[in-house]
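One structure follows; several queries about it will come next.
Of the protein chains in this complex, one is absent; all others appear in place.
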Amino acid sequence: MLALSTAQTLQLNDQGQLRHYLSIDGLSRELLTEILDTADSFLEVGARSVKKVPLLRGMTVCNVFFENSTRTRTTFELAAKRLSADVINLDISTSSTSKGESLFDTLRNLEAMAADMFVVRHGDSGAAHFIAEHVCPDVAVINAGDGRHSHPTQGMLDMLTIRRHKGDFSGLSVAIVGDILHSRVARSDMLALRTLGCTDIRVIAPKSLIPVGIEQYGVRVFHDLAAGLKDVDVVIMLRLQKERMQGGLLPSEGEFFRLYGLTQQRLALAKPDALVMHPGPINRGVEIESAVADGAQSVILNQVTYGIAIRMAVLAMAMSGQKTQRQLDQDSEV
Amino acid sequence: MSQTLPTPAELIPALAAELTAHLATRGVTQPKFVGIRTGGVWVAQALLTEMGHDVATLGTLDVSFYRDDFTQNGLHPQVQPSALPFDIEGQHLVLIDDVLMSGRTIRAALNELFDYGRPASVTLVTLIELDARELPIRADVTALRLSLPADQRVKLRGPQPLSLELRQLGAVTD
Partner (left out) sequence: MRMTLKGARVIDPASQLDQHVSVHLQDGHILALGNAPTGFTAERMLDCSGLVIAPGLVDLSCALREPGFGRKGNIASETLAAAAGGTTSLCCPPFTRPALDTPAVAELILDRAREAGHAKVFPLGALSKGLAGEQLSELVSLRDAGCVAFTNGLSQFRNTRVLRRALEYAATFDLTVVFVSQDHDLADGGLAHEGPTAAFLGLPGIPETAETVALARDLLLVEQTGVRAHFSQLTSARGVEMIAQAQARGLPVTADVALYQLILTDEALNSFSGLYHVQPPLRSNADRQALREAVRAGVVQAIASHHQPHEGDVKRAPFGATEPGISSAELFLPLAMTLVQDGLLELPELLKRLSLGPAQAMRLSAGKLGVGEAADLVIFDPQATTLAGEQWFSKGENCPFHGHCLPSTVRYTLVDGHISFQR
């Protein structure tokens, strides 16, 4: 007797289009490709003198951030504004939870203000699923990061970065280096890479930063950076949080850099044209040395640009799928 | 289908001739050509070839982000980037589409064009103009004016070869 799993179907409407964007899990290769294609079109919009299209004119996007993140919130805000939506930013970490209002009530209130879309970041894994399933299923919910679980726009902006620089995923070797255990970016990247046909995904970290059951992602685990970097096409470095030095996961930033920090010398083990990526903000001298972060192979700043296009794409697609679903529901009532 | 339509191959030379005459009348010497994806681009390519212009100079527009039916129909799943290989500021543009019906696509295309800059003029060319306008937009140059029953549509198929077909509304489309 098992629960009916709704997590995978929750984000698609009856026609298989995106209506919420919660996780890479359960999305087909075709759908991920559609997101990348749509983002390509939005990238072109970003290069015009008027960087704005009227697609979401008159609609309201609420950025509801229960965890502080200026960067992610800003790129979502920019994406929504370039789609001509009205944007409201709510930094809940400093407002209503201190008054004891629950997540449930906070979002119900926003829904009553006729918000069309929620962009949610929350410290609890599954928070975006919870909102999409139980709080406001008729509002398109975009996951901007939930606990350790998922950061699907970061995942897809990483894919857009790789596709624009490398073309296809099938022959690529991609290494993800650092704190896999706590990283929602790593989880989203592993799922997206696999779905898009990448067959050589490597994760590189000490055992204390690798989750139990990592094999399910179809990745190879390396504990030695040099071995893991050998001939890879893409290196994705993860941010190391300072608090990891507490709970005995690592002795020090210094020792981590000595063993797993990306230096010019180590990068030379990868293919000569290997890309260096990082979700930011970077800790110079902890996971990556400045010469690499600012070097010719680094596409870290391109990722930021692509991130806006990816966010425009999923905002537009989810809004579209949600509208279609509402239409379908209305038609079936008649 | 009672009505048989001419082939685009039969219509293009006349369209080219009329456009050349039109541009001459207006004193436009260095026009920039822009096709609206997908059918408009095919017509534009045929037209440029007929007129002896380099097809590579053609700009393409995908108006998906500018459509006014997003709330009804959602986003087109195969949206592609628009690509204008020239600066449109102060230029005389020739905007090309396959079929002018309601005028809504042209409205969206004009809005999109103006987000690239301020052209000196825009001339609208369509292969076919239907008597079904919903907006005050007319083609400057067209090869064929048609009047269809409310439940019929005309569709351009392509790219090689181009052909026109009549469709009954409600019939299965692809």
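Quick notes on this structure:
Here the chain labels run A and B in written order, and each chain numbers its own residues starting at 1.
What we mean here is this: a contact is a pair of C-beta atoms (placed from the backbone, for glycine too) under 8 Å apart; a residue touches a chain by one contact, two chains touch by 3 or more.
This is a predicted model, so every value here is computed, not measured.
Contacts of the undrawn chain with the visible chains, over the full complex, involve A. When the missing chain is restored to the complex, the residue among A:R71, A:H134 or A:R258 that touches it is A:H134. Only one residue in the set A:E34, A:D146 or A:D233 touches the chain that does not appear here, and it is A:D146. For the chain missing from the display, the contacting residue among A:R187, A:R239, A:K271 or A:K323 is A:R187, taking the whole complex into account.
Although one chain is not displayed, subunit A still touches it through residues 1-7, 25, 102-104, 122-127, 129-130, 133-134, 146-150, 184, 187, 211-216.
The criterion applied here is as follows: only the chains that are shown with their structure count from here on.
Separation between the centroids of subunit A and subunit B, computed from CA atoms only, is 39 Å.
Looking at the complex, you find that subunit A touches subunit B at residues 17, 34, 37-38, 40-45, 48-50, 52-56, 316-317, 319-321, 323-324, 327.
Of all the residues in subunit B, the ones that touch subunit A in their complex are 62, 64-66, 70-72, 74-75, 77-83, 111-112, 114-117.
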